[in-house]
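The complex is shown incomplete by one protein chain, all other protein chains being positioned as in the whole.
Entry: chain A
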């Protein structure tokens, strides 16, 4: 027994060294932490329980049997974040460059299976060189096994991927199927095919950073939901995110003590909407003044900025916030904004997170670029997502709610639960100018008449009353009371029950 314990200790020490001190130092030189360091930072102190520390690969090709490292390039296990369980796997770049083998994949699928069975999030930290070529089809099979678990876990437990180094080829598809992807600036990149292959096939010359760096994926491709300056900040922020997320689709949202008065009034919101309807204002101010302690975890902050998505808390409980941003493209819905918000709404619905929507939308963005790009289907995604969502839905129209976009933004007609409007709301088919030009086409040459028609239209339709008269909004509320009213509505809706008809699954317009 004593001897075994001694051996165990030795093997543990050996395993913990991964690919050895030289490679650990190399990792540090690149400004990166090792897999175990990242895990240590992410989880509560001393809470990590490692699985499969002694697993080694079983490949016999190309002399691989002579090179074995315990753990086989991935560190897996579970631990807690503020006492709540999470599963984690972290690619170990110091061992075979973190490349994926059959056994490596098996370690990952083990925690994925456990996560589904026990209802806890799975976090993947990526920093690896792709498939272990020597393993051939075994590696490809391994990927497939991981992908399958990603799909099975989707909507059951939250899955988060953090790209903290290279992530290419087969490695990208597992993150792609998780709920959120984050990246680390300057040290991570992510692409299906790398710069060398790109050069050969399309003759484009690009660097890894230009092809798949954090800035590309957070601003252009929208593959990543956020980026952080370094590993330490990434792990800290990941802990912050976990505190917002339910453990699973049946756990309910986390709740924690709050110090912010739910009835806090914000008189300044009464002047948020400018007198001129064409002047922008910052919708984030409303978001920050509504949620507890102005603590808002924004997702896709630098992509499709015309819509804001992210998590906040009200009365200590997580809510998903979707808000049009008049500061960018007047808050219009375009393809990108629709996709961004649709995915977020669906995440919230999967995990029973109530959705609070702030609406100031002039409509859908016109133009060939949008129509050719499939705006119809992209717009329909958001429409679809809001409609199918059965979680509590509270909506506040602050200013414009025009046309089809009015319907889309969590309107009463899409089973919105509580729909409020500020006195500044204008719920109409379109703005006055456009409407008058259509309705009074015959008077187009007569500026005086057009002006009178415009005034008449504004007086009749550009207010919350027409919608209120029909019960399309439940009440007109004062801006300064928004937090109190939203909080009370959410309290009312906490036990909401609504089920969609049984189906195998729906057919979202992809």
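What we mean here is this: a residue touches a chain if its C-beta (ideal position, glycine included) is under 8 Å from a C-beta of that chain, and two chains touch if they have at least 3 such contacts; residues count from 1.
The definition used in the following text is that contacts and distances are computed from a predicted model.
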Undepicted complex member, UniProt protein name, chosen from "propionyl-CoA carboxylase", "NADH-quinone oxidoreductase subunit H", "Membrane-bound H2-uptake (NiFe)-hydrogenase (Group 1), large subunit" or "Acyl-CoA dehydrogenase": "propionyl-CoA carboxylase"
Touch with the omitted chain, as defined above, among A:84, A:377 or A:496: A:84
Residue in contact with the excluded chain [from A:152, A:294, A:429 or A:456]: A:294
Residue touching the undisplayed chain, where the options are A:33, A:153 or A:486: A:33
Identified contact with the non-displayed chain, of A:7, A:221, A:236 or A:263: A:236
Chain A residues touching the omitted chain (full complex): 28, 31, 33, 37, 40-41, 44-45, 80, 82-85, 185-186, 228-233, 236-237, 243, 246-247, 251-252, 254-257, 259-260, 267-272, 275, 281-282, 285, 292-295
